Each structure stands twice: as structure tokens, then as C-alpha cells.
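In what follows, a single structure is set out as C-alpha cells and then discussed.
Note that this complex is displayed minus one protein chain, with the remaining chains in position.
Order of writing sets the labels: A, B and C. Residues in every chain begin at 1.
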Amino acid sequence: MIDYPTILDEIYLSLKSAVHRGTVASYIPELGKVNGKKFGIHLLTVSGDEYGVGDYKESFSIQSISKVLALTKALNFVGTELWKRVDVEPSGDPFNFLSLLEMERGIPRNPLINAGALVVSDILVSHFTNPKQDFLAFVRELAEDDTICYDEEVAKSEKQTGYRNAAAANLLKSFNNIYNDVDEVLDFYFYQCSISMNCKQLSRTFYNYANGGKGMSGKVFIAPSQAKRINAIMLTCGFYDEAGEFAFEVGLPGKSGVGGGIVALHPGNYCISVWSPGLNKKGNSLLGMQALEMFTTKTGISIF
Amino acid sequence: MIDYPTILDEIYLSLKSAVHRGTVASYIPELGKVNGKKFGIHLLTVSGDEYGVGDYKESFSIQSISKVLALTKALNFVGTELWKRVDVEPSGDPFNFLSLLEMERGIPRNPLINAGALVVSDILVSHFTNPKQDFLAFVRELAEDDTICYDEEVAKSEKQTGYRNAAAANLLKSFNNIYNDVDEVLDFYFYQCSISMNCKQLSRTFYNYANGGKGMSGKVFIAPSQAKRINAIMLTCGFYDEAGEFAFEVGLPGKSGVGGGIVALHPGNYCISVWSPGLNKKGNSLLGMQALEMFTTKTGISIF
Amino acid sequence: MIDYPTILDEIYLSLKSAVHRGTVASYIPELGKVNGKKFGIHLLTVSGDEYGVGDYKESFSIQSISKVLALTKALNFVGTELWKRVDVEPSGDPFNFLSLLEMERGIPRNPLINAGALVVSDILVSHFTNPKQDFLAFVRELAEDDTICYDEEVAKSEKQTGYRNAAAANLLKSFNNIYNDVDEVLDFYFYQCSISMNCKQLSRTFYNYANGGKGMSGKVFIAPSQAKRINAIMLTCGFYDEAGEFAFEVGLPGKSGVGGGIVALHPGNYCISVWSPGLNKKGNSLLGMQALEMFTTKTGISIF
Partner (left out) sequence: MIDYPTILDEIYLSLKSAVHRGTVASYIPELGKVNGKKFGIHLLTVSGDEYGVGDYKESFSIQSISKVLALTKALNFVGTELWKRVDVEPSGDPFNFLSLLEMERGIPRNPLINAGALVVSDILVSHFTNPKQDFLAFVRELAEDDTICYDEEVAKSEKQTGYRNAAAANLLKSFNNIYNDVDEVLDFYFYQCSISMNCKQLSRTFYNYANGGKGMSGKVFIAPSQAKRINAIMLTCGFYDEAGEFAFEVGLPGKSGVGGGIVALHPGNYCISVWSPGLNKKGNSLLGMQALEMFTTKTGISIF
């Protein structure tokens, strides 16, 4: 029997005063205001046990982590049709490079890079009645928590500086892989990324991926086979061009965001969320990566 | 003494009924309406002699040819500062590829590819009081012809479908190489490209580049050293990824547009304009390229 | 309790007469001689149970599958020093593209693409006394089978046509990432790839990766943490630019070769080998991919 509370405490103690904490993302001005000293971890087992340490109850911008949730809902709507518009291969490139997109005629490498997530957003804009409201409702349902909200300041801040995403969306449109108005899709996308959660809420939101698609209350959000495939995509594509490194060092499916959050999960076992705003050079939370590596080393179990 | 009229007649006769005339550009819907049978040539010597054949008095959309004029005015405004924001190397890539731009951190390869022309447009938007009016006034002055106008239908048509240019402009903005509002720059750019001229007007507009920067009435539009450099850029970069081929087969500085126009010039000698709407695979007027190749072969003179 | 024999029989029966079997690799002439009708599967559980169907006792050229074995031995020799010369990220490109290698200054994306495998070969050439003999001895030890041999005809055939590998090796050498003589490294590499095995031998050879680094007789070939990492690399990089697809559809670490073999494993559970010479467009065994997808669907278990 693994003693999770003790392990989390050890990790927290050994990292909380780390000097090298990476750099807080500042390309979205609003994100740059976050206190770089924050650090929290939360674990939720499939059987429902929970343990939190540090700032695990403090909200942060989940950013790209939201792409997994959007993908899940898009699969609910269109099923495997989605894979005609987005591939499932690792991109091997930083998260904001357009080159591959151009060479591959507007089919993004996978749904977790920005270009792919924009196509997913386009699908949601097409199928939701009130895209922003409906998406938030879906996330609240996943988390079983009605207090989760968009951070409008972050959404607006990103909108004003999101030129690369605007470039990607226009390029996708030029290849007919965005069906709705470019500005409408971008607006939805920036809101989607601006969702605020704390580590505890994040673990609960991702519980279903560790539990074959079923939420804590037993509600089925996605078929078991789809949950597996989303996990596979997280493993191969969840960490920009550090996906291989994460699989190699941590060995779990997961997803990071530039807000400094990372969620990872061991199918059938647990879901773990970490938050520390400082990022490494590849755009992933520096302490978050270290914490998860320590976690799988100390517990001695990984999917490999 | 070269008998230009006879040579033009010969070229016109041998090509006017050509079966293979390429494909009229349709990505801008309004351009797709043009009659593919049109074909005209006009020659203007530095001493002022003129000869026209075929549809040389019929107006067409000069499109990318306008980039040379915009570059000239931007050099008037900011001088060599311009070269900090745009390079002068051939791109070696089709006109609409963003990849290089990304790899080279937002510095377009040269001012005659779309990305470079967008930076030039940004400079004009910064320095003109009323950009659209003022640019048109400048072109009319170059041509000594006040009847030249924008084709608003073409400008609007391009605006509605110009997603690749919007992608490029946003990418440039993300690298801080667009200073004004993206939409304002794009709007100006689409108008700039929509200028309508006939072959005769086009020859007159480009007369100054064949005449060391001086227009027909003696007005100096640009210093001789600048005229030379613009000619050098036309030679190395004027024909998308067919620039080498054009230098190789024709051997003159020139610029083409997707409206099917091509203007070329022999410094100190003449300026020649050709128009035929059908394009070859690389986006240059098919008959236009053939006509100019025949012209330099028949006259036996080129800059090489 | 999963009934493996029945599942294997079902898969074998449903695929053995398949009409679309892909194309037998012919770029190595000797490989092109193989009978495209061959099809075999072999499963070996961690507890030692074995089941084989079809041509599972017939030998084939394991080709790129050998890269995992070479990597294992190189890690034995140099440990984590290896990661200074090769990265662990998915390549996102077909197996024979040199472009990335050039952009990344001679550091191959991962040890399972050709360029990375050449660096691994270079390490083995440096550390083995008699590279070819010693590597074969290592493989025989892994498989606990002294009958395994190189196929000299295949090695020679590849040597005579391996221009892309020669290009990669020379490029690596130009970046000082090959220490030995280029021809010596290539010669070793072609032999390494030419090893012949049948499905049964292949399962036995890869048993240790499913068993935390321990072979069938209990011998430790690699530390448990290294075994995990090799499994992670197989999952993210084992199938050229179809690695994401394989993780998505099959959900197991594995490695394919152009000889038509695929080996995959479920850590702690089993190792499975498939052979059918016809390849799909991405260079992986067509029936092999289908068989493994059916296998994880029917057994209902995967690492995700």
C-alpha cells in the first residue's frame, strides 16, 4: 500500500523553497501578474481519497489544459469525424509554430497544439447553442463544482495579444478547416483557455480519464475506449515539444498549461494536479515537472 | 537599330491564339471573372517612343506589381531604415508560405513577397496622412495619369478571402514587425493591390526605374542608386519562386501580379508591360512570360 | 482471466486471408524477395505462458526492431551520457528525413529513428571489442537462443543501397556526433538491422522489457527504471510518424521494422510479436497493426 500523503509531503517540502522556479509566462500580460512563489499539489485516487499540500486551493488559469476538455466535448458531438480535421501525431515542434500546419495543408498534427485546439473550438462553436455558457456548464459538470468560472481579464488580455493564434486561425481558415467566423472562434478559444481552477478542482475534472470515462458520481462522460485514446493523446502530445521527455521521466498521460498547472493520471489508479507558475524553457511548469517525476519515482509505479 | 514595332507585332501574332494560356486566378473571386482571352503588350523607350499591341489599353488589376511602387514610397519615407525590418534575399518559396517568416523571427525575406509587402504597407500607413488617398496620388504622379483608380470590388473581394494575408500580418505583429492595427494594414494592403491600370499606364508608371529614378517629365522619384537597387530586387525577387527562371530565360528586372500583368525593364533602354490573365503553375502570366522571353531573344539584348 | 489462445486464433482467422496486405519493402532488394502471404503471431506472458499462430516459427529480418536492443546495450555502456548525443522526443517526420537533424545541429530526435540509431551504433562500435560478434552474442543472450544469426545477404544488400543512411551518417559526422569511421559505423549498423528472428524468438528477446529489465531466466539486462524509459521511448517513437496513431489505436509500447515485424508489450503482463511482410504507407506492417489493434480491443486492457 502506497502512503500517498507522506510522499506528497516529502515532495512539497523538498521543492517549496526551490530557488530555480522558472519564469512566469508574461506573453499574456494578465498571467504575468501571478506570484511565482505559489506551489500546490493535489491527488485524487479512483476510490475517492484526496490529499492536498501547499496552495492546492488557490485558483489559477488552466490555459491549454482546457484543450483536453474541449476535445472530449467535441468527440461527444462529432465522434470520429473529428479525426478527419485533426491528426493524432506528436508535433515535434514548439506549441506555436505554424510551419508544419502549412506543409500539412491545414490539418493540425494533434488536438493539443494550438492549431488543433482551434479546430476543436470551431467544432464546439458549431454545435453548442451558447458556446461560452455551454462549455462552462460542461466543465462544471465534469468537476461537479458550479463555482468554476472564466477569468474575463485573462480572456481579454489574451485576445489583445493573441496574434499567433490569430495567425493560426486565419491559416486554418485559408485551408477551409475553420467553418465559423475566425473572430468568433478566437473569442471562444480565449475564453476556453481562461478557465480558472485550483488543483483540487483540476483533479476532480480529470477524474473521469482515470476512471474509464466515468465521473465521481458515476456519470459517463465518454466511452471507455475514448477515454483510453484521450489518455494516449495526452501521453504523446500533452507537453508541447517536451512530450517525449515527460513520458520518459514521468511516464504518465498528462497535460500542462502556461498558467503553470499540470494534471497527470494513472488510469485506474489516480489523478494528480500540480501548480507552480514558473515555466521551464519548453513552456511547462518547472517545479510541476520535478514534482511529478519525484512522485512516480517514489511511488515506483507508472504505466510503463 | 532595333525595330520594336515589328518585334511586338510578331510576338503578338504568334501568341494571341495560343491554346495553352494557363489558369485565371480565382482565389480572389472578383479576379476570376476576367476574360482569359485578353492579351496586350506595350513598350515605352527611355527616349519616349511607345508601341502597343492587342488589349494594351484595357485595364486589369495590377496586384503584386503594386509592391514595387509601395516599396519606392516607403524608401522615400524611411530610407535604409526599411532594411532593418525586411531583408533583400530571394525567398526560394512560393509567395504564400509562412514557414520562412517564422523561422526568421518575423523578418520577411524581401519586400516583394506578401509578408514583406505587408511590412511596407505598415510603413506607409504610419507615414501617409490618408494612406489610401495618398498612395493613389503617388501612383498617379508616377504614371502622370489622374484616371488611375482602385477597383473597390477587387479590394473587397480580396478582403473577404484574404486569410493567408491575415495570417501573415498577425504573425508579423506577433514578432512586433507590424506597428499599426493589423486590420488597418490589411485594409490598406488590399486596396494597394487592387489598383487598375492598362499596359500603357503600367509602362509609364515604371518608366522611372528604367530612367535612373526620373519620370517622363523629369521629376525625380527616387535617387539613381535607389532605382538600381529596386531593379536588383525585382530581378532577384520579382517572380515568386520563378525569379531564377525569369532571370535565366528573360534576363531583365521585372514584377508580375496574379492579375496576369508583368512589367519588365532594361535600365537605360525601355520598359515593357504585358498582360494575359492566365497564370502558369508558379502564379505568373503564362503568355506574359513567353512574350518577354521572345522579346529578349528577338532583340538580342539583355542586362546579361 | 483472459483466454489468449482463443483471441489469437480469432485474430489469425479473421486476417490471414486479407486481400489488402500492404506492400513488401523493396528498397532493400533482398527484403523484396519475401513472400507477402506470411503471417504469424506469438504471445509470451510474463509468467512464461506462450501461444503461437500461423508462421510464428519462420524467421524474418527484424530490421529497425534491433534499434531497441542496440539502445539497451549502449545504455549499459554509457548510461545517461547517451542522452547528450540523442534526444527522446518524437520526430513527427518520416523515418528517412534529414531535415530535422540539420536544424537541430546533429542531435537526432530520438534513438529509434535512423539518425539516432546510427549514433547508438557508433557508441557500440566504440565499446565492443568485436562489434558484430559481441552484439550478436548480446542478442542471443537476451533471447536465450544461440541459433539467432545475421542474414549476411540482407546486410550486404542494404549496404549497397543504403545511401540515405550514408547521408545521415556523414551529416552526423559533420556535426561531430559520430566518433568512429563512417564506413565502419554503417557496416555495423547494416549488420545490426539484418538480424533474423521468428516471432517466438522476438517475444523472448523483448520479454525483459515487459518484466522490469529481467530476462526469462532471471538475468537482469537493465535496471527497472531504464526498462520503463525504454518502454516510454517505444511508445512515443517506435513507429516512425505513426507513433501517435499506434498509441491511439493500440495503446502499447512497441517497435516495428520494415521487414514486417512488430513487437509490443504490456509491462508486467506480456510481450506480443506479429509478422506480416506487407507494409502500410507509413512503413509499418499493415496486418501487424490491425492484429495488435484487435488484440487490445479484444483483451480490453491497455496501459491507458
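Here, a residue touches a chain if its C-beta (ideal position, glycine included) is under 8 Å from a C-beta of that chain, and two chains touch if they have at least 3 such contacts.
In this text, all values refer to a predicted model and were calculated from it rather than measured experimentally.
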Neighbours of the unshown chain, displayed set only, are B, C
With the missing chain put back, one of C:34, C:62 or C:168 would touch it. Which one? C:168
Hey, which of B:89, B:146 or B:181 is the one touching the hidden chain? B:89
Which of B:110, B:157 or B:201 sits in contact with the chain that's absent? B:110
Hidden partner sits against chain B at residues 87-93, 100, 109-110, 225, 227-229, 231-233, 235-237, 241-245, 247-249, 251, 253, 267, 297, 302-304
Even though one chain is not shown, chain C touches it at residues 97-99, 102-103, 163-164, 166-171, 173-174, 182
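Just so we're on the same page, only the chains that are shown with their structure count from here on.
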So if I look at the partners of chain A and the partners of chain B, which chains show up in both lists? none
Taking each chain's C-alpha mean as its centre, the one farthest from chain A: B
Just curious, how far off is chain B from chain A if you go by their C-alpha centres, in Å? 47
Rounded Å distance, chain A centre to chain C centre (Cα mean): 32
Counting only residues that touch at least two other chains, what does the list for chain A look like? none
